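Let me begin by presenting the structure, written as structure tokens, before commenting on it.
The complex appears here minus one protein chain, its other protein chains still in place.
Order of writing sets the labels: A and B. Residues in every chain begin at 1.
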Amino acid sequence: MINLKGIKKSFNKSEVLKGINLKIEKGEVVTILGPSGSGKTTLLRCLNFLEKPDGGMVQIGNIKVDTEKATKKEMLTIRKQSAMVFQHYNLFAHKTVLQNVMEGLIVAKRVKKKDARYRSELVLEKVGLKDKLHHYPSQLSGGQQQRVGIARALALNPEVILFDEPTSALDPELVGEVLSVIKTIAKEGITMVVVTHEMSFAREVSDRVLFMDGGVIVEEGTPLEIFHAPKEERTRRFLQRISGDSFFPPLKERVN
Amino acid sequence: MTIDIPFIWTAFKEIIKSLPITLILTLVPLAIGFLIGLTVALVRIYKTRFLYQAANGYVSFFRGTPIIMHIMVIYYGIPLLIDQVSSKFDLNIQTNKIPIILFVLIALSLAAGAYLSEIIRSGIISVSTGQLEAAYSVGMTKYQAMFRIVLPQALALSIPNFTNLFVGFLHTSSIAFLVSEKELTGAANIVASTNLKFLEAFIAAGIVYWGLTIMVEGISFLLEKKVTSYSRGGVS
Partner (left out) sequence: MGKAFDPSLIIEFIPTLFHYLGVTLQILAASIFLGLILGVAAAIPRMFKIPILNQLVILYVSFIRGTPILIQLFLVFYGLPAVLQIIKIDVSKLEAIYFVIITYAISNGAGFSEIFRGAIRAVDKGQTEAAYSVGMTSTQNFFRIVMPQALRIAFPNVANSVIGSLKDTSLAFTIGVMDMMGRGDTLISATAHALEVYISLSIIYYSVVLLFEKTLGKLEKYFNRYQKADLSAAA
């Protein structure tokens, strides 16, 4: 279970998160939508203390931290409850695929090397990369790299996996393979928070959809509620803008 | 005055005997300097209180003054210091028994530490923050992330800079001849003045240094290719 209370964060005096309250149940898949700059990434990063919130409370599992008094040790403990999949993969460049997945297990979880290896191979098989164990990230396509990123997170068996636009750096033809891996693990009951612009994915996979704008959660609901009957004008306009582009050819094209 | 070409070979054979001293004067300072440089770089990266200012001052001063100054100040300064201390406590240390090479090694190590700290620091900075964040995201501590993820990449990226510094210090060791160290240049100077064939002797010394440099650069090239193979894609 995840519980956020009154999470606030400012950068150079501009408030990016204006007191976020959010509860996520175990096994729930939550997607976060919202325009660029609305604070989605910052919210994820506050959850695992890559960014230290200015105020509020963060709870993941049984670990509860008052962000204003958080010690380094508490931040590390909270961080070990979660794992993250990055927009730009951020695979360890000097380590092979297998080593990338094993690294966190050995170093942070203190799993024995042999067990770490066994487990990593299993997870890599699940994301379809059993034949790339000894490749370096630079030798993989973006889609393959992101699948390693997912395996790295999955192997840690965390309370929650945080996805920050996991497909937005990928070439269009590679998006599918990554989304299908995420879908598979979503069905296995792993708690996930996914920031994404893939609307059909959000509709299909999420238990709950949040819409963020200007540092607040404007609206939340089931995919059905958000996509078909948004209550807020801001949500409606955002969804229209996102889907509108694909429905109507751009004006310029019609003039020519 | 004509050039006595056969004498270049004679001089070469004589000078090359001093190669071990030049190598000691190059390798020892770089090894000690690496430890100093790594420590200082981390102090500067983490902005450790109090130490931070001292580290910055150390790097700035040693990089901002000619290395011959470091050698001279230490060569004249340390014996003076020891004399004072030993006369105060009746230790009876004879400073003139301390081999000169020790002073040179201390001076060069301090200088190497300053230059290496700058190289290591910029190597660390050039590793993307994404690597650090990924390390944190799998639950590593600051220390683990630095030593397991960032530093290995930073050091690999810095190989060309290390090579330049290696060559720089190989050449800088020639200054030691000014405090009558008998390394390559010192040996060349002796050969030159005993035979009054200055040009030939220094040509021979130049060839030795040149050959060494080309070797060092070749080795470094191969090493870099091996160590940074992870960053070259396409072999899938």
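Everything below uses one rule, namely that a residue touches a chain if its C-beta (ideal position, glycine included) is under 8 Å from a C-beta of that chain, and two chains touch if they have at least 3 such contacts.
Bear in mind that the values here come from a model prediction, so they are computed numbers and not experimental data.
The hidden chain, counted over the whole complex, makes contact with B.
Checked against the full complex, the candidates B:54, B:80, B:102 or B:219 give a single residue touching the omitted chain, namely B:80.
Per the touch definition above, the residue from B:117, B:153 or B:174 contacting the chain not shown is B:174.
Note on the undisplayed chain: of the listed residues B:24, B:51 or B:72, the one touching it is B:72. Considering the full assembly, B:199 is the residue among B:45, B:101, B:199 or B:227 that touches the omitted chain. Shown as candidates are B:53, B:95, B:180 or B:194; the residue that touches the absent chain is B:95. Listed here are the chain B residues that touch the chain not shown: 1-3, 60-61, 64-69, 72-73, 76-77, 79-80, 83-84, 95-96, 167, 170-172, 174-175, 177-178, 185, 188, 198-199, 202-203, 205-206, 209-214.
Going forward, only the chains that are shown with their structure count from here on.
For the pair chain A and chain B, the distance between C-alpha centroids works out to 46 Å. Of all the residues in chain A, the ones that touch chain B in their complex are 48, 50, 72, 76, 79-80, 82-84, 86, 88, 90-95, 103-104, 107-109, 132, 135-140, 152-153, 156.
Looking at the complex, you find that chain B touches chain A at residues 128, 130-131, 133-142, 144, 148-149, 152-153, 156, 229-236.
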